[in-house]
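One structure is given below, encoded as structure tokens.
Other chains of the complex are left out, but the ones given are in their true place.
As written, the chains take the letters A and B, and residue 1 is the first residue of each chain.
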């Protein structure tokens, strides 16, 4: 019985279903064949068909497919229980192999098979993007996402990634993607990007061999004389280009994850440290590796921790500087949620082992900067020798390593936080 | 027994541990950290250390490590049972996630972490090679191997492989590896290989981006006028080079898996079909895709199926041709083991959906050819349109699709097989 015949039978069994659903049913039938023994000899052909069918699905079809993946391609609870009992009574290689086989959801093999087609990896990233979107309305899809995320985490292992420098000799098609993806400080067209790629700047990205034209994550670095207090001079398109060999400080001023389909698969830690190591080797004059980072959750937190202050801050922002700097220090060092910093950017850098170095007033006076954090930005410092210790302090003792200046500000903030505020605001 | 081994024994008898074991212990400790939360911030550094430590292990150290991986980095049977019960009573995304977490052996994360180091993938292949060697004496290592094989199967997914043509413009370092690895028809130095890379020959290999200089598997193809009856003209170094555009037949005359560490991770099926597809597109004159294949298990089987014949065959080989050709047809079409052909080469090609086309007498008169199969070789034909149907016949109905000539020979063989022989000889 050929694949064509199988498809025909599936189709006739469908009766009067909407077109998107019928296409999804055909795909589901194909996926069943793909992971059966029969799929072995013609795996490549079937995988291509599956990818083509998926790409042609409409929203309805995708919803149907995701639902099937969630329910039909799951482990059988009875088989799992039997295998677990056997492993418990005799935990050897044989019983473990059985346990692993029945515990692994068949949809993992579905995804591995689809990946074999040309363009398969890109299609799976697209599928996950759409799966995450659908998950909001259908929480049970979390199980499907868990499996796909697990596979992607394994496939996008750091050992398989390629670190590439992006500069003005990079193909325009890739530069265009950077302009589109940039999430921190908007890039206003090619001339703006060109300034960010001059020799006193660096831009580096991770790529995966299966997606050679798709940056996964990229970081923008400014090579400067000192740790900057504000972002505007870095972004200034008309600024003079400096000699990188005279720089003393590498500032990570923007870091962007590009692929929605890789949500939760984290590369940033590796990227920052690799770039720091490489810059250290290339330009020995650089002694400090720091960030200039936003504090996206500050205003929201102040609104809860010190509502009166928050309500009046904007009308007289300059006068509120002392209180707001102290609150920022307090927020970043003392506001926790589920064992990690409440602020997402702080969570990233402190989790990587960075030190909180300085609170910068009016570092980002853009509307967005004011709206998020009263214009405050902060510097985190990566001291490669201290990263492990800082990380342990953060993870094990829930203590943020910070400079004495920040420590002092945080202590002075105690009086500002209104009574009872701390507990509730640290929940997510 | 070397002095080193003696010293080791003395040391352990004295209560101390041998040096290799101490190094392995250090590595095990490092691996524990690597997969703990503490390993996150400094994962890259720790992975490098782990890889370096592994490379420095001696046999004793490796034995110690493998033993620890088998026992310490396994799933906890109690936790597994609890999770299985929970999933059984309430099979939702949450309980499944817990089940998957406790069922996955921690050594899988160990391997994923080691892979993050530069050269990590190559080290894991080396580790598996040594693990397979150690497994002979320590069967309990099968569980470790099962996990590593599972990961490698996923990482070396067809979608991540690159098909490269090998020719005389390929770097010498890669050509040298082909000479070393070739397992079917020995390559006698660079001039021999050069003939196999001329324009009426093709050599194609799969590579993985993490091992850019290491062929995983390669196939050698001769572009000929017709399906060949013997191998010598193909291997003849001094033969004239023909015009490939006039060829009507592509013959796969050698296929070699190169990496012992990838044992069981199968690429051959994909390789043959991809090469056939590509040749079909490039040279439309080629109408037949066939092999010229050894029959490695024939003599052994004849020794059991027709012992009297086997005992006297060599003294008068030419006269035995009719019987031996029939027995070959019988062996290849009717000798089964565990649902697959008994002959390993037949198992590969028939499992891929090929058809058994022809028995070739004295196709390989080399000592090895005589020793394996009385000099007999066979042609399997890949007819891309029939591959799926042939495969189904083979897998579902345990029937070998073969030409009428071969069918006839096989039927005529019935009288030759001594009574009672068939059943026992089909067991492995």
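One rule holds for everything that comes next: a residue touches a chain if its C-beta (ideal position, glycine included) is under 8 Å from a C-beta of that chain, and two chains touch if they have at least 3 such contacts.
In this text the structure is predicted, and so the values were computed from the model without any measurement.
Enquirer: How many subunits, all of the same sequence, make up the entire complex in this structure file, 2 of them being shown?
Expert: 4
By our rule, only the chains that are shown with their structure count from here on.
Enquirer: Please report how many Å separate the Cα centroid of subunit A from that of subunit B, as a whole number.
Expert: Whole-Å distance between the two chain centres: 38.
Enquirer: What residues of subunit B sit close enough to touch subunit A in their complex?
Expert: By the definition above, subunit B touches subunit A via 37-38, 40-45, 74-75, 77-78, 80-81, 83-85, 87-88, 91-94, 96-97, 99-100, 103-105, 112, 115-118, 120-121, 139-143, 146, 150-151, 154-155, 157-160, 162, 209-210, 269-270, 273-274, 351-353, 387-392, 395-396.
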